[in-house]
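Please find one structure pasted underneath; my questions will follow.
Only one protein chain is missing; all other protein chains are in place.
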Amino acid sequence: MAENSGVVFLGQNKVEVQSIDFPKMQNPAGKKINHGVILKVVSTNICGSDQHMVRGRTTAPTGMVLGHEITGEIIEAGADVEYLKVGDLVTVPFNVACGRCRTCREQQTGVCLNVNPGRAGGAYGYVDMGGWVGGQAKFVMVPYADFNLIKFPDKAQAMEKIKDLTMLSDILPTGFHGAVMAGVGVGSIVYIAGAGPVGLAAAASAQILGAALVMVGDMNPDRLKHAKKVGFTPIDLTKGDNLGDLIAQVVGMPEVDAAVDAVGFEARAQGNLKMRFGLGWAKSHRFYTGQTPVLKYNRQLIQAILHDRLPIAKIVNATVIPLDDAANGYKDFDSGVAKKFILDPNGLLGKAA
Amino acid sequence: MAENSGVVFLGQNKVEVQSIDFPKMQNPAGKKINHGVILKVVSTNICGSDQHMVRGRTTAPTGMVLGHEITGEIIEAGADVEYLKVGDLVTVPFNVACGRCRTCREQQTGVCLNVNPGRAGGAYGYVDMGGWVGGQAKFVMVPYADFNLIKFPDKAQAMEKIKDLTMLSDILPTGFHGAVMAGVGVGSIVYIAGAGPVGLAAAASAQILGAALVMVGDMNPDRLKHAKKVGFTPIDLTKGDNLGDLIAQVVGMPEVDAAVDAVGFEARAQGNLKMRFGLGWAKSHRFYTGQTPVLKYNRQLIQAILHDRLPIAKIVNATVIPLDDAANGYKDFDSGVAKKFILDPNGLLGKAA
Amino acid sequence: MAENSGVVFLGQNKVEVQSIDFPKMQNPAGKKINHGVILKVVSTNICGSDQHMVRGRTTAPTGMVLGHEITGEIIEAGADVEYLKVGDLVTVPFNVACGRCRTCREQQTGVCLNVNPGRAGGAYGYVDMGGWVGGQAKFVMVPYADFNLIKFPDKAQAMEKIKDLTMLSDILPTGFHGAVMAGVGVGSIVYIAGAGPVGLAAAASAQILGAALVMVGDMNPDRLKHAKKVGFTPIDLTKGDNLGDLIAQVVGMPEVDAAVDAVGFEARAQGNLKMRFGLGWAKSHRFYTGQTPVLKYNRQLIQAILHDRLPIAKIVNATVIPLDDAANGYKDFDSGVAKKFILDPNGLLGKAA
Partner (left out) sequence: MAENSGVVFLGQNKVEVQSIDFPKMQNPAGKKINHGVILKVVSTNICGSDQHMVRGRTTAPTGMVLGHEITGEIIEAGADVEYLKVGDLVTVPFNVACGRCRTCREQQTGVCLNVNPGRAGGAYGYVDMGGWVGGQAKFVMVPYADFNLIKFPDKAQAMEKIKDLTMLSDILPTGFHGAVMAGVGVGSIVYIAGAGPVGLAAAASAQILGAALVMVGDMNPDRLKHAKKVGFTPIDLTKGDNLGDLIAQVVGMPEVDAAVDAVGFEARAQGNLKMRFGLGWAKSHRFYTGQTPVLKYNRQLIQAILHDRLPIAKIVNATVIPLDDAANGYKDFDSGVAKKFILDPNGLLGKAA
């Protein structure tokens, strides 16, 4: 059996690549399963939500293997896996989902009722998400493989676009979900709060949904510069106190058709949302929360990428680094560089990088 | 020209029926209009939102004529009114709407851009809603009549169900909007917070939308008793601190498919909504605000009423009183009786009452 | 191993209850599966679409075991069945679906891509639908059980309403799909063509979707009489040549908001639909085809039945007969009686009947 190694959380601001167990065909409770596959990880990205844990703002236990943005090749398939086979190159939605409960049947895989005894919704390598081992590693196990995975039909073609396709596991459908739920459509004037990778993915999503104008606000000059370079209208939040005024300077009025928050809960000390009734209430607002159900979107996003409609790698400035450099990747990302880091655990991205 | 009288706001907890001007064919800015009609008011209801003003929690100016729930007969029609004529019996949506702006064209008449210089959305007899004269009166003017009004095809049939049809101007579509936005559908398990008239209208709406079970929570024993009498499952909020537990006693688990808040901002000292990120956020919630766009719903609700599918008068315990008793009606309603008061300004409801 | 018997198709107008194989845990190609369950059949209905085969209008092979409307109790569960167990009482959607392909993930289980090598979509006991053995039998095998089946939470309660719940496997969601696709909603004026069981299920569905008025047209006096008895407005098609006129006599104009065809292809010699462009085209029509995806609807329909909102057994005149009387049931149904036949293969419906 092959050896394995992965990114392990060791406490606040400390991660390290260590030797870890080779994946087993069992669920976190230790029950043997037949519906899983074991993947040789082709690419796995560092996510902003990994930082919530690494920064010590959660109860993530030390020793946990991180990583929920995974693309890989099947090297072993359980007896109940009927529609995938060894050698297939697949994208892994970050949501672990059973495909058999009420919410999965309704395409709400982000709140699967069966994969996390603690509450609805599971994920790989994440605190309170069911205990599934993370995929910033050489090898990882994916359960309910027939349901969760989508195979790329042409492996060589997919490897050529792997830096784009690796974004399908989380960041792209997360941004897309934001844009869809915000009601972005053809001709929309859109504001995205935050020019980090998720903000840029939301902006790219707004673009392909037909938005007329996509503004991206941030205070980080590098990120604003990059946002502009890849075709969005930067809003420099250091230039004024009133967002409406900054928007009016672009649009002619302090109004947009749709807005997406891609900053996240760390922007506030409290992690609370406050909304005044009265005038705000009267505006007929809609407000949505929740994790994206990746599987609802990734087939269509794959097609958009494969037909050159969605250059997400370029938009988020995808940057490949070896698995062994993961700790530096975390550090750089934390500093606010305008990059999205892809780990290359098995040295397969050579050409793509 | 006929004399007019109406319910006038005279300061905190003080309303009085006084002689008022006969309606003019002009907008609040004093500009003559041709698209309006003057109605002899057949019925006009006291609304919980009138109480916000009367209780002194708003900046409503004294001297204002109240009333935005209006049904009436056309006694005069402007030159540009093409599809209605004198003698027609019509229901008046509480939203004043122009029918010509972007939001009206998109069925969002609750945020019409043209009828209120202060902000989006207008109403009759309401603070900050554009200055349109209220309709708790003998006569009232309705602008953009062809767009706003729906005529009852058979006047005699309509007068027989007038206590139901009078609820079309606000309370029924308000409850219906709540139920629709909450996603109520066939088989839904529903919780409505508040057993006042709007809560009951939301419950009735949930029922006709196909809900399997409609629970209505309140602390007022009379209102709970009435809710039960008309077919809903009462949840007595004085019986426990935890709503989930009270619901679980009925449903078997602390969970519903859809919920509607029909209590309103007075329930909190601050008029703010607070929502914790984290667990709450992860549940994929949706949250909606805003006034109902009556015109989007009232045609279908009329048909449901006329075909005996929606006995809303009985459900909200419609109670007719003379216009001159309006002050008492406000007082009784404020005390929390399980009644919805209909004013009868022209003595036309005799039989219906 | 228990013995089995079932309804076997023996050629035009000929069916017979014969001894058949006990179900095996394998797919029609003979491959062993772990995701299936074996059911003791509690109830199984005769469907109008079974008649297409029995009347000899299809290429159904003799020897085929019929039956796709199945409710049963699990007596054996494969190793990969995780969320159901022996003893569970479950409803079986007539669509065999894998829960793992693109269409199943999108709730389009009626066109599953994996269960029928011939084309999209599978069913039990039906020609050209993948070769899955039918369930008008004592025992039957259901694959992909975790995905396909819904368990009734309270077995005793379910057995009390079994004559209603048995309609969940096909006829009720079929009628519901028709009503939903036709756009029936609160206040709709609806016309259903055909007062057979599916027409009545569509009518019942329109009712719970909030229709103001549900008309059902037919030429069979018994079926019209029954439709009237259970609360719909019968349209006797023998009374005139022009459907518009007959509708206008009820509604006042020759117009409805939504219409459902519940007659089927046998109404025409050719099995073709013809539509004139020009005026018909200009009316902005919508036209839908296809089999209902049962799993999309049955959870909500279960809740409606269990909470006494949808008395479908009474509406379709559910009539229980022993399995051994199946041949007579087919004959009676073919004659146009106003009944829906439920077979009772294991004598478990005694009390319900």
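Labels for the chains are A, B and C, by order of writing; each one numbers its residues from 1.
In this section, contacts are C-beta pairs under 8 Å (C-beta built on N, C-alpha and C of every residue); 3 or more make two chains touch, one makes a residue touch a chain.
Computed from a predicted model, the values in this text were never measured in an experiment.
Trainee: Can you list the shown chains that the omitted chain is in contact with?
Mentor: Its contacts among the visible chains are A, B, C.
Trainee: Where the complex has a chain not shown, which of A:188, A:220 or A:284 is the residue touching it?
Mentor: Of these options, the touching residue for the absent chain is A:188.
Trainee: Out of B:57, B:155, B:285 or B:299, which touches the unshown chain?
Mentor: Selected residue, touching the omitted chain: B:299.
Trainee: Which of these touches the unseen chain: A:64, A:209 or A:338?
Mentor: With A:64, A:209 or A:338 as choices, the missing chain is touched by A:209.
Trainee: With the missing chain put back, one of A:26, A:62, A:249 or A:300 would touch it. Which one?
Mentor: Looking across A:26, A:62, A:249 or A:300, the contact with the absent chain belongs to A:300.
Trainee: Tell me, which residues in chain B touch the chain that this view leaves out?
Mentor: That gives, for chain B, the contact residues 34-35, 79-80, 82-83, 98-102, 105-107, 114, 146-147, 295, 299.
Trainee: Tell me which stretches of chain C touch the chain missing from the display.
Mentor: 108, 110-111, 119-121, 265, 271-291
Trainee: Could you please point out the chain A residues that touch the chain left off the display?
Mentor: Chain A touches the chain not shown through residues 153, 176, 185-189, 205, 208-213, 252, 299-304, 306-307, 309.
Keep this in mind: only the chains that are shown with their structure count from here on.
Trainee: Out of every possible chain pairing, which has the most C-beta contacts?
Mentor: A-B
Trainee: With chain centres defined as C-alpha means, what is the inter-centre distance between chain A and chain C in Å?
Mentor: Roughly 42 Å separates the two chain centres.
Trainee: How many Å are there between the centre of chain A and the centre of chain B, using C-alpha atoms for each centre?
Mentor: Spacing between the chain centres: roughly 44 Å.
Trainee: What residues in chain C touch two or more of the other chains?
Mentor: Within chain C, residues 299 contact more than one other chain.
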